[in-house]
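Every protein chain except one is present and positioned as in the full complex.
Chain lettering (A and B) follows the sequence in which the chains are written, and residue indices restart at 1 in each chain.
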Amino acid sequence: MIPELPLFPEQASTMAGPVDQLYFFLIALSAFFSLLVAGLIIAFSIRYRRRRVRLERPEDFGMLQLEIGWTVLPFVLSMVIFYWGAMLFIDLRRPPADSLEVFAVGKRWMWKMQHLEGRREINELHVPIGQPVKVTLTSEDVIHSFFVPAFRVKQDAVPGRYTDLWFEATKPGRYHLFCAEFCGSQHARMIGQVIAMEPADFQAWLSGTERGAAPVSMAEAGKRLFTDLGCVTCHQTDDSGRGPSLVNVAGSAVELSDGSSVVADSAYLRESILRPQQRVTAGYQPIMPTYQGLVGEDQVLELIAYIESLRDRGSTPLGEVTQRKTEAATEGTAG
Amino acid sequence: MPDSHAASVPHAHHHGHDSHAGHAGHAVAHQFDDAEQQFGAATLGMWIFLLTEVMFFGAILAAYAIYFVTYVDPFEDASNHLSLALGALNTVILLTSSLTMARAVHAAQTADARTQVRWLVRTLALGAAFLVIKAFEYGSKFEEGLVPGIGFRYDGPGAAQHELFLSFYFALTGLHALHMIIGIGVLLVLVWMARRGRFSAAYFTPVEMSGLYWHFVDLVWIFLFPMLYLLGRH
Partner (left out) sequence: MTPDPSSRTAVNYLNVDYGVRSWLLTKDHKRIGFLYLVSITVMFAIGGLAALAIRLDLLTPAGDLMGDDTYNKMFTMHGVAMVFFFLVPSIPAVLGNFLIPLMIGARDLAFPRLNLASWYIFILGGGITLYAVLTGGVDTGWTFYTPYSTEGSNTNVTSAALGVFVSGFSSILTGLNFLVTIHRMRAPGLRWLRLPLFVWAQYATSIIFILGTPVIAITVLLVAVERSLDIGIFDPALGGDPILFQHLFWFYSHPAVYIMILPAMGVVSEIIPCFTRNKIFGYKFIAVSSLAIALLGFLVWGHHMFVSGQSVNASLIFSFLSFAVAIPSAVKVFNWTATLYKGSIGFEAPMLYALGFIGLFTIGGLTGLFLASLGLDVHVHDTYFVVAHFHYIMVGGAVMGYLGGLHFWWPKISGKLYPEWLARVSAVIIFLGFNLTFFPQFVLGYLGMPRRYHVYPPEFQVLNVFSTAGASILGFGYLLPIVYFAWSMRYGKVASANPWNAAGLEWATPSPPPPDNFAETPVVEDDPYGYTRIDPGEELQVA
């Protein structure tokens, strides 16, 4: 049996090609300079090996010109690489507007995935090919990192905040998912698979028809939590409760008690659930208790999905993020 | 150390009490050429040491500043847990001690041993007074349940950030107090040396260096006092 000796990872996302181009360019550049230095060392070593008479070397042969040359040339080259790498990075950091949203929570030592439509998975993530997918990440305990080599993407999942990454898979298959930030005993076993599927197969999978019962969407699950936890007693649909109404809050600007304002993005909503005293809506008392420890990160995500679904038609304009999410979700179910 | 060798080294002063080494019975250490070089080395060394101290306190102050910017309101509220009166009193005490320390450095060059000791002891007493007041402050924090980790009982609005603020309060003032304790130890040694008549116009390096250190520790407090105590009052 000839053992497998791969030298190069599979390209399975739209970004894999561009990243690899920079990689190859840098390999060529490195090979050139390594061979140049090594070649000169070897050539000089042979040509000028130890001798009894001194070769006359002018005190300053082309000194300043050489010094300037080999300062400026590397600088120019490195700026080219900087620009190239920076452009790629900006692309990698900016999810396209029509991205499908999924959520991943790291917890020692597993990845818990949630789809807006309600399917949950452990250590597996099903995605369609040909569509950008944005993964929102957080962690229940320590820092983890979501790494899919075949897609050339990686992002840390940090407790207490949301981070994200995106990719667009280009061919169906099963790809490694690794945790890339050391997280304890079974760090190396915190691995899984991203399963890229044809869109139709993905839809079939998403609606749960393969297994029978249709899943409960994240917003629906959030609504149940909202009732079970008693949130609904203070946060009513009109402004009659002890807390502000949450209709249309997501994505809008919220006036705070200290006079400043904040956009109610998912980070703010999460904070308001777990550390409600932090930034209180203007006109309300800081009386909401913390839900830290009562809800897990996956449940927080469900509550946020529910809050984001609270809309009445024709009112204040929705936040851009939320809009995209709703559209993507609609498209997803329609397709 | 063999004499045969020592004799061949013109500038070497091998023994602490070399007869031709410096004034007032103080020796120039063997690695230095003269007292001037030795004093220059000591001064530069002290300044470099203070630079590392700046980085030491600077790192934790930077962390504190970042959190303060993030949590302005809760931090301002939390600063009301501190006793402004005691903090202000300690500021006055430390500033006064800087003055007495400066007088001690001056005395080391110009005055007799008794005067030197007097100024050093005054500085020492003020430093000790600072620590006693600090101890009372810490004690009241224990009683009020405001010590993070050990017994934090405050559960008003923004309790978590109050705990964060108080963590910094104890870390910063604790490090500062540790420096004060070291400073008092140094002063005790200086008193002992001064009583034995070690210092004179020709040799007062230890007092001068300790003075730099003492002023630095005061300066740290001048940063800590407004950053911790005065946040909630504006």
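By definition in this document, a contact is a pair of C-beta atoms (placed from the backbone, for glycine too) under 8 Å apart; a residue touches a chain by one contact, two chains touch by 3 or more.
Because the structure is a prediction, the values reported are computed rather than measured.
Asks: Using the whole complex, pick out the displayed chains that touch the missing one.
Replies: Output: missing chain touches A, B.
Asks: Can you tell me which of B:F130, B:F168 or B:F225 touches the chain that was removed from the display?
Replies: That would be B:F168, which touches the missing chain.
Asks: Could you list which residues of chain A touch the chain missing from the display?
Replies: Considering the whole complex, chain A reaches the absent chain at 3-9, 18-19, 22-23, 26, 29-30, 33-34, 37-38, 40-41, 44-45, 48-57, 59, 61, 63, 66-67, 70-71, 74-75, 78-79, 81-82, 84-93, 108, 141-143, 145, 147, 149-150, 152-156, 158-161, 163, 176, 178-189, 275, 278, 292.
Asks: Tell me which stretches of chain B touch the chain missing from the display.
Replies: Output for chain B: 1-2, 4-6, 8-12, 14, 29-33, 37, 40-41, 44-45, 48-49, 51-53, 55-60, 63, 66-67, 70-71, 148-150, 160-161, 163-164, 167-168, 170-171, 175.
Keep this in mind: only the chains that are shown with their structure count from here on.
Asks: Take the average of all CA coordinates in chain A, do the same for chain B, and state the distance between these two points in whole angstrom.
Replies: 47
Asks: Would you pull the chain A residues touching chain B in the complex into a rising list?
Replies: For chain A paired with chain B, touching residues are 258, 275, 277-278, 286.
Asks: Would you pull the chain B residues touching chain A in the complex into a rising list?
Replies: 71-74, 157-161
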